[in-house]
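Excluded from the complex is one protein chain; the other protein chains are retained at their positions.
Right after this comes chain A.
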Amino acid sequence: MLHLIKKDFQLLSRSRSDLMQLLLMPFLLIAILGFALGDLLSTGFSIEPFPVAVVEEQNEDEAEEAFENHLMAIGMGEAERAQLLAVTDELDPRDELFNVLESDEVSEWVTVSEMSSRTSAEEALEEGEVEGVIVIPEGFSENLWKTVLLNEQTVSELDLALVDFQSVPADILRSITRSFVDRFNLELSIALALEGEEETAAAANDYGEIVSLNAVEPITSFQYYTVGMGMMFALYTAPALASRAFKEKEQHVFGRLIVSGTRPINYLLSKLVSGMWITFVQVAILFGLSTLVFGTFSGRELSFWLDAGLATLILSFVVGAITSLLTSIALYSNSDATASTFDGLIVTLFAFLGGSFTPVEQFSESLKTLGNWTPNGAMMTSYLQLLQGFSLSEVSSLMVRVVIMAVVLAAMSIVIFPKRRLD
């Protein structure tokens, strides 16, 4: 088995045309696209601000008035009331939210506009003037104050409406608002535990951490195309190996292997592992070379490389499975037509859908969704999110999807594989 894999590797590394297709071509394309489309992409993809409307359904004064009424209703004395109302000025969720949204990191890609009502914001959302709406609902501040200052347990949430739930900025926005609410909840529970100690108001100012946790790092065009071309050309490895397998059959080397006692299923598995191993090396070379020459991923932390390594392993697995399937089909149908079609047509189609050439979300959101159902597209999104600082767990659902695809493809290849009939 090991000899079979070593031999595939040896053969590929001897073939000038394969080396050109699998390494030189993508590298040249990375260089060309990286330089030529540098500006186009950065405006089109990550720097363009994401317009968000913020609606405060109850303004500060109204909220304070409602709170004061509540205090009077529970029969609190004048002096005590004044003291609590002074604290509410400092503990204002709206201001805190704006602090986050207007911080340096976030304001780079979010522009905030305040709107007076939920309906007008929703209209703007429909018209496409804004792409997200955050609503601080009526009673949000009051509930907060009741909880913190009066130890009355109430829950309230921010409303977040987004046009586009799939896009990367939308993800980030969602995650920020979620953390924002969580953070409040945390502060609140601390406040509850401390039973109204004055500290809480000051502590609630400390949102810096949340922001840096989710800080999005803009993607450079070199990064985009290194990943894009890496995904696309990794796919080419599968037909390259499958057509070699067909050649082995044609030239009766396969027969020699079988006569020598090699089990056909081991031969198939060797193709899967070869595909995997070759893809891994190929992507590692492309990413490494791109970093050396263009500084694409320089300065990244070890954890990024580990995550990217895992992603590459998953990518390799799915390419290995495709290799295995194409090999099976070629040996079963006694023709490498399927491998050629994959090489000539499907890779290009998948590469386009997966966003190797340009982010497809600019055309339509459903295209992007479709793209994430191609193995290369799902992996591309994963890599890009990792690059933007997302954690592995946040992108894991796409990766799991790809692993499942790989398992299904590999299983199909075994079912199709002609185990006994070799004519």
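Criterion: contacts are C-beta pairs under 8 Å (C-beta built on N, C-alpha and C of every residue); 3 or more make two chains touch, one makes a residue touch a chain; residues count from 1.
Rule of thumb we're sticking to: contacts and distances are computed from a predicted model.
Between the names "ABC-2 type transport system ATP-binding protein", "Acyl-CoA dehydrogenase", "Nitrite reductase (NADH) small subunit" or "Oxidoreductase", the one given in UniProt for the chain missing from this structure view is "ABC-2 type transport system ATP-binding protein".
Among A:83, A:116, A:151 or A:251, only A:251 touches the chain that is left out of the view. For chain A, the list of residues touching the undisplayed chain reads 3-4, 7, 10-11, 14-15, 251-253, 255-262, 420-423.
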